[in-house]
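Removed from the display is one protein chain of the complex; every other protein chain stays in position.
Chain lettering (A and B) follows the sequence in which the chains are written, and residue indices restart at 1 in each chain.
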Amino acid sequence: MTARTTTPYNPRILIIEDEPVVAFCLEELLIEAGFEIACVAGRLDAALSVIASGACDAAIVDANLAGVSAGPAAVALAARGLPFLVLSGYLPEQQKSAFSGALCLQKPCRPDLLIQTLRRILRPDPDGSRMHHHTPGPNT
Amino acid sequence: MHTKSLTQSSLFEENADLRARLTEAEEMLRAIRSGDTDALVVESAAGPQVYVLQGLDAEVNRVRGTMLAQVSDAVIAVDSEERIVYLNAAAERLYDVAAPRVLGRELSDVVETRWLHPEDEAIAKAALCRHGKWRGEEIHIRRDGSEMLVEVSFTVVRAIGGQPLSMLFVIRDVTERKRHEDKVLVSEIRYRRIFEAAHDGILLLDPDTRKIIDANPFMTQMLGYPRDQLVGKELFEIGLLKDMVANQEMFAKLKVAGHVRYENLPFESDDGKHQDVEVVSNLYDENGHSVIQCNVRDITERKRNEAHVKLLMAEVNHRAKNLLAVVQGVALQTAKHGDPATIAARLSERIGGLATGQDLLVKNQWRGIDVSDLVEAQLVHFKDLIGTRVLIDGPPARLTPPAAQGIGMALHELATNAAKYGALSNREGRVRVVWHITSAPKPLFSMSWLEDGGPKVAAPTRTGFGRIVVGRMAEAAVQGATTITFEEKGLSWNLIAPVENALTSADTGDAAYDCPHDDTL
Partner (left out) sequence: MTKNAKCSTAGPGPAHYVLRLYVVGSLPRSMRAIANIRKICETNLEGRYDLEIVDISQHPALAEGAQIIAAPTLVKRAPLPLRRFIGDMSQTARILLGLDLGETTEKALSVEGR
């Protein structure tokens, strides 16, 4: 893990999305909301290496990356205790088990709902096990 | 006329008549006395009684005769010269004759017969010689010429000394029975044929024992058991029903409703092959006793198809949602970066570009898309200029769907831009769209959009969404690099990407972007 200042806490978000237009919009949206972007990865292998290198603190995961399931990325994130939400064109019942239990939003997603959900998963747990500080952005 | 001679002749006649009658009476007495008769007829209060002088009692004879009259089979007796000495009422009816008329006549005169098979004659004769009797089938021909199939038994009746006295025939008309048997046989053959050839499995079960009594070939094939291993077993023993309890349930239901349907039973055959079957059972009455018929249909294929359709539907849904997300993104960006007056028009154009790209994807079933197809599609508004003011050139190459999407959108932006401000906005400007593949040092795909002859252009001051589309977005789509320069003669745009990111593999024509299988969901 890279050494960094702990206050104010600004989590680095990994965007895992293969559709260029959607990726671009997500990126813009997050930046405007005050988030820092760790990386935009369009392919599973790129995403996995970012996760492995510890360069991200949370992620927005597109369930399907050009025909390949992003399930392994979800598993890797969960293994490190990193919060993430899933964006998907599939209905919940059609989702693979790797994503079960994760927070799932349907595409196309309302920008405000997305930001709201992201902030929520970054909030600390009641038992304080996850010490995330919530940095209010311009759009909160 | 002489009265004397008349009287004389009539007297003579009367005399002769009396003499004859006397002779007759004397003759009768003589015959009786000398034992030339079989029986005497004596008057009694109950009517004439026939007394047989030797041998059988007439009453016994009469009773026997009455019995034989009741018998429905025809009975005929003949003497050693084959003359009829007796025939019963049934025989009279069968051959349409009257006993008084045929007694004493040769049997062959009265009854016309034909052997069923030529070899029967020899067999019958041999049987008669050896055993004194024979039973078999013959054809007898009625007086009206019609034929009937009969079952005949002959017996030789012998005297105490052993010499043949007479022959007894008992004849039964079996024409109807034969006809019925033939009908049943045809029906049986027909049923067998259906049973054997059916493309569904058929099992026959005994409702009381619950055991299989027959299985057709399709069934044995389906289950992977030979027929003799199925017969005698209960359904749960061959894995068709889960256990004895399920078995009893089915039979109970059948008894009540006469009909049971299991739409989906999982079944595992001996060799571990898994199948899904539909079982329809019916309780039938088969000529007095009941039988259960189970029709078993393998629906594995059907289920697989249903599952596949479901998969495809989910996929379509996913792609539609994806596309909507893209549209949403394009809308947001267009609104953000564009001139408010033209937002709607620009958005509409862009969505049109997306639609064109989508059409190509579908047409190519989400596999590789030909570069020149893509270029032509996005330049459809200028198709009359292709070959003159618009030149398209490059080797055959197929882009992956993501690459096609990104490059397609870039081309759309470039074309829109050229039409508004660039080489296609006047009458002399030209556009060249070219691409090539280099192999050394690394395989690279390179594409260029080159304008000239258009009005003088200057680099734009603001970074509109279009700039992002031909820049970052196109780059992201192919994991490559783009450059855009605004030269004096016109705009130049270039894209370079590693071949493996942009193009489909030459052999299969399939990209990594395949329709996902079960495991990706």
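Definition applied: a residue touches a chain if its C-beta (ideal position, glycine included) is under 8 Å from a C-beta of that chain, and two chains touch if they have at least 3 such contacts.
This is a predicted model, so every value here is computed, not measured.
In terms of the touch definition stated at the top, the absent chain reaches B within the entire complex.
The residue from B:32, B:244 or B:345 that touches the chain not shown here is B:32.
For subunit B, the residues in touch with the chain missing from this view are 17, 20, 24, 27-28, 31-32, 36-41, 43, 47-50, 52, 55-56, 58, 61-62, 65, 77, 79, 81, 83, 85-86, 99-105, 166.
Quick note on the criterion: only the chains that are shown with their structure count from here on.
Annotation: 57 Å between the Cα-based centres of subunit A and subunit B.
Here subunit B touches subunit A in the complex through residues 314, 317-322, 324-330, 332-333, 400-402, 405-406, 409, 468, 472-474, 476-477, 479, 511-516, 519-521, going by the rule given at the top. Of all residues in subunit A, those touching subunit B in their complex are 18-25, 28, 40, 42, 64, 66-69, 71, 88-91, 94-96, 106-109, 111.
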